[in-house]
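Everything on this sheet refers to the single structure shown next.
Shown here: the complex without one of its protein chains, the others still in place.
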Amino acid sequence: MTLDAPTRDTDAHSDENAAVVKPNRLAIIDGDVHTAPSSLSELAPFLERRWLQHMQTYGSRKRHGSNYEPYPKAAPRAMRRDAWPDDGGLPGSSLELLRTQHLDHYGVEVGIMGPLGLSGQGEINLDLSAALATAINEWQRDVMATPEPRLKASIVVPFEDAAASVREIERLGADRRFAQVFMLTRSMDPLGARRYWPIYEAAQAYDLPVGFHVFGAGGHPYTGTGWPSYYIEEGAGHSTSCQTVVTSLVMEGVFERFPKLRTVMIEGGFGWLPALTWRLDKLFERMRDEVPHLQRRPSEMIREHIWLTTQPMEEPVARAHLNETMEWIGWDKLLFASDYPHWDFDDPFRAFPANVGDSRKRQILTTNGKAVYRLG
Amino acid sequence: MARHVIAPVADLPVGARKRVILEGRPVLVLNIKGELFALSDTCPHRGASLAEGILTGHVVATEPGTYVYSREGEILRCPWHAWEFDVRTGRSWCDPKHMRLMQHAVSVASGVSLLESGCVSASEAPIKERGCVSASEAPLQQEGPYQATTFPVRVENAYVVVDTPD
Partner (left out) sequence: MPLTGAVDCDVHPLTPVPADLVPYMDAYWRDTLEVRGLDFWETIAYPANAPLTIRADWRALKPRADASPDAMAATLLDRHGFAHAIVNCLFPLQSFRDANLGAAFARACNDWLADTWLSRDARLRGAVVLPVQSVEMSVEEIERRAADPRFVQVLLQVMGDQPLGKPQFWPIYAAAEKHGFAVAIHAGSSYHHPVTGSGWPTHYIEDYAAQAAGFHTQLGSLISEGVFVKYPKLKVVLSESGVSWLPSYLWRLSKFWRGIRNEVPWIDRDPLHYVRENVRLTLQPFDVPDDAATVARVMDQLGSDDLILFSTDFPHWQFDGDAMLPKGLSAAQTRKILIDNPRATYARLA
C-alpha cells in the first residue's frame, strides 16, 4: 500500500513537539514562498519582445558580474532535493507540486511569493531591470496567483530606479492579488537613502508593506571588508545586510517621513535585531545632533515599523535563548516563513521549539501575517 | 523483534533505495555497493524524508585547505538542511551524540524460511513522498504473515528482510 496523499506532520516522533496545535486549525501565513518560472521561455509571454531578444542575445548582467550567484550553494540552485518537479522544471515552477507538497501539506492559507530568478533586480541595465520586474509580476499574477488564490504576488520593483519602481507600484498596487512590494537587502546605496524614498511613499499610499529579502547585487563586495571565501560565510552574513537596511531606514528618517510604512525583513533570521537596536539607541543618544530629523529613538521606530520573518529559524543550544530573543523583539513582530522550496526551508510545525507555546505559535504562524500583509 | 519482508532481492539492486512503512514508521532501505542498510527515514533535525537525500562520501581535513575524501556513497545528506548521516551508524556527523537515525538490521532470507517463520509484511511508501510523514497517520500494515502488500513471497526467491525492535 502506498500513501496516497501526503500527511500533515503532527510530530509524533518528537515528544517535545507533541503539543503542536492541529495543523488544520491553523491558517498558516507563509511570508516567503519562492515561485519561479523554469526558463526565460516561460516568462516570454510577459516580456516585451525587445527585452526577450536582449536576454537571448546578451543575457543577464548583474552587479556582481556572475550569471549565477557568487557562491556555489549547498544544493543545486539552493533547492530542497525533494522539491524538483517531475517535469524537469525548477522547484517553485509547478503549481501542482507547490500545492501538494506545501500548501495542502501544511495547511498554508496564504503564501507570499518572493520571486528571485529572472526578476530583474540587480541588473545593471535599468531598462532591462524594469522590463523583467514587470514580466515577473505578471507571471506571478497570471500563472500563480490567479489560478491559486492561496498564493499572493509581490510587486517586484527595479529598486535602483525609483521612478520605474513607482510606476510599477501604481500599475499594480490596486490589485489585491499583490500583497507587498519586494526589494532585496543588497543595494547600490543603503536602502534608507533618499533616492529610494519614492518607493516607500508609493507603498504607503497603497497600504502595501515593503519586504526586504536577503541577497541582491548592489555592486559592492558583500561585506565592508571585501569578499569572503565561502558560502557558509555568505549565509551567516545575511544578517549584516539586514542590519544595514534597518540602520539606514531608521537613521535616514524613512519612518518619520512615511509614518504608516510597514516593512518586513525576509530570510535573514531575527536574532540579530535586539543587539542592533540596543546599539542604535545608544548611538542615537550620543549623536542625535547628526540626525536631528529623528524625533524618536531607533527602538521605538523599529518596534512600530519593522517585522521579521522567522526563517531560517535561530537554533541556539539553549531553547530559553530563543524565547528571550523573541521576547525582546516582540511576539507580534515575527512572521512565519518557510522559504519553500529552498534547502534551508522551515517546516511550520517543527521549526519552533515547544516552549514557545501554542498561543505565541499561533501569533507567528497566523495572526501577525494577517496584520502586516495586505490580504483579502 | 518483528521481521518485515521488504522486497525480493532482485528489486533492490546495487544503487536502489526503497522507502517502506514499518510499524507505522517510515524506513529507508538502501543497497550501497551490494551492502544493505535500513535507516529511519525521518531526519531527527526537522523531520524531512531522507529518501531523496544524496549519498556522498565523507570529507575531513588534515589541515585547512586539504580535503581527505573517503567512504564514497556512504554518507546520506538530508534533502533539506543537508545534515550528513553515516549509513553505517545512523549518526549525524555534526552532532553524533544527540542526532542519530534509528538503525535496523537488514538481512536476506529465503522464501522458504520466511514462509516457515511467519514474517510480517512491509507496506511500501513511495520515495516521492513530498514531505515528512506522520507516524500516527501512516498505515500500520500487517495483512498477513505470508504475503507482502505488493508481491507474494515465493519459496524459490530470496527477500530483503528488516528487523524492528519490540
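So that you can tell them apart, the chains are marked A and B in the order they are listed, and the count of residues begins at 1 in each.
As a convention for this text, contacts are C-beta pairs under 8 Å (C-beta built on N, C-alpha and C of every residue); 3 or more make two chains touch, one makes a residue touch a chain.
Remember, predicted model here, so these are calculated numbers, not experimental data.
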Chain not shown: contacting residue from A:Arg81, A:Arg186, A:His305 or A:Arg350: A:Arg186
Residue touching the undisplayed chain, where the options are A:Leu95, A:Leu126, A:Leu283 or A:Leu375: A:Leu283
Identified contact with the non-displayed chain, of A:Glu48, A:Asp207, A:Glu304 or A:Glu324: A:Glu324
Touch criterion as defined above, residue of A:Gly31, A:Pro158, A:Gly269 or A:Gly369 at the omitted chain: A:Gly269
Contacts of chain B with the absent chain, listed as residue ranges: 45, 56, 59-61, 63-68, 81-84, 92-95
Hidden partner interface residues of chain A, rising order: 74, 185-193, 218-233, 235-237, 239-241, 243-245, 247-248, 251-252, 269, 271-272, 274-276, 278-284, 286-287, 289-291, 312, 314-318, 321, 324-325, 343-344
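The rule we apply is simple: only the chains that are shown with their structure count from here on.
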Between chain B and chain A, distance of the C-alpha-averaged centres to the nearest whole Å: 36
Touching residues (chain side chain B, partner chain A) in the complex: 21, 25, 42, 46-49, 52-54, 79-82, 123-126, 128-139, 141, 149-150
Contact set on chain A toward chain B in their complex: 1-3, 6-14, 74-75, 80-82, 86, 97, 100-101, 105-106, 343-347, 350-351
